[in-house]
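Here's the structure we're looking at; comments come further down.
Note that one protein chain of the assembly has been removed; the remaining protein chains are unaltered in position.
A and B are the chain letters, set down in written order, and residue numbers restart from 1 in every chain.
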Amino acid sequence: MGSVVRSAVKAIKEKGFGSFLRELRDEGYLTALLDGNLMQTKIHNIGATLVGVDKFGNKYYEKLGDTQYGRHRWVEYAAKDRYNASQVPPEWHGWLHFITDHTGDELLLLKPTRYGLEHKENLSGEGDQYIYHSKGHSLNPGQRDWTRYQPWQPTKA
Amino acid sequence: MLGRLAAQRFREIRQVFRQIPQAPRVFSTALNYHLDTPDNNPDLPWGFTEANKAKVKEILSHYPSNYKQSGVIPLLDLAQQQHGGWLTVSAMNEVARIIEVAPIRVYEVATFYSMFNRTKVGKYHLLVCGTTPCMLRGSRDIEDALLKHLGVKRNEVTKDGLFSVGEMECMGCCVNAPMITVADYSNGSEGYAYNYYEDVTPKRVVEIVEALRRGEKPPRGTQNPKRINSGPEGGNTTLLGEPKAPPCRDLDAC
């Protein structure tokens, strides 16, 4: 704990108090006061090795030794407000889930250039455009006037 | 230090994934479906020549009249010889008509056997054996030499239409490995020849190709002057003396 305080004081000395506060906010320490999950990650991070950072800014940590085996790899998401597991790109997925010991930076070199797609997070639940409403559902804008049959139109006669 | 470690690690990973991206080897010379081209479409008329019609009759006489479809392979072979080494759709349709089956049954056979070519081949179709004994004795080098000399890819025909190179599975000449086969379609089905050239070297295959280009017929069989057929190089090494008589007990001695 002492080292944490020391490094904090050092950072204030170097950058000034304003920029230190901004960094605190950007790094999510203020959010962590309310978000226990993030706070726990932050506490976990102390003394852990930063194995890599992916292109979205998610940080991957590993701590061997005193951590329970199976909990020794974790990710701190770049997004501090809303984060979920689908933000982990595939190259890091294997490392994070103990499928492989190769880190995402190594596996990224094997990504096929011709057809490898950019990773996109799963946006389900993030607004209407990402939700599937079945036809006839009152929230389905395109299908609101769906009918189950098409009546014969006498005007054609 | 770190960079070197990372590079080494990367090589290891590459090693693991190396095996993956190789496409499966294709032996047959064409796709499993037909695409219409000006020289290969069902509307082109095709028929056996008069001389070959007699051969067709002879082939069909080998089979009972209600099992004409048994003649599909010899007939396809004859059609291939007549048509310069490859089968068009209309040729297959003609064979189907002769043996009275639906055309698809003939397509099934023609796509199954890799010796039926469904795309154009050269007048001399060079087949390099790629099976293990030949491969160990350097068939890859021979194929490379051929392809380099002719300036084509595998299953591609040279611009003058004379040569094409394909790969074959074991042709039973392992004792004379490596070997190539030259299927000669330059004279139709009458002058058709299917010759083995054994004990070839990258230099020798190029000589063979050049000889064929000149219209010569290089001697077939082993190309190693020190060997006779599949005998050992430089004459026999064992069993040189007079064969001994079978051992027999000296009956008088006992």
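Everything that follows uses one rule, which is that a residue touches a chain if its C-beta (ideal position, glycine included) is under 8 Å from a C-beta of that chain, and two chains touch if they have at least 3 such contacts.
Everything that follows uses one rule, which is that contacts and distances are computed from a predicted model.
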{"item": "Undisplayed chain, where the name is taken from the UniProt record, one of \"NADH dehydrogenase [ubiquinone] iron-sulfur protein 1, mitochondrial\", \"Proteasome subunit beta\", \"U6 snRNA-associated Sm-like protein LSm6\" or \"Exosome complex component RRP45\"", "value": "\"NADH dehydrogenase [ubiquinone] iron-sulfur protein 1, mitochondrial\""}
{"item": "Per the touch definition above, residue among A:18, A:70, A:125 or A:154 touching the missing chain", "value": "A:154"}
{"item": "Among B:42, B:151, B:191 or B:232, the residue in touch with the chain that has been omitted", "value": "B:42"}
{"item": "Of B:56, B:75, B:89 or B:173, the residue in touch with the unshown chain", "value": "B:89"}
{"item": "Where the missing chain touches chain B, by residue", "value": "19-21, 24, 26, 28, 32-34, 36, 42, 89, 101-105, 107-108, 111-114"}
{"item": "Absent-chain interface as seen on chain A, which is shown", "value": "148-155, 157"}
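Heads up, the rule we're going with is that only the chains that are shown with their structure count from here on.
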{"item": "Parts of chain B lying in touch with chain A, wherever the complex brings them together", "value": "6, 9-10, 13-14, 17"}
{"item": "Residues on chain A engaged by chain B in the complex (per definition of touch)", "value": "102, 106-107, 109-110"}
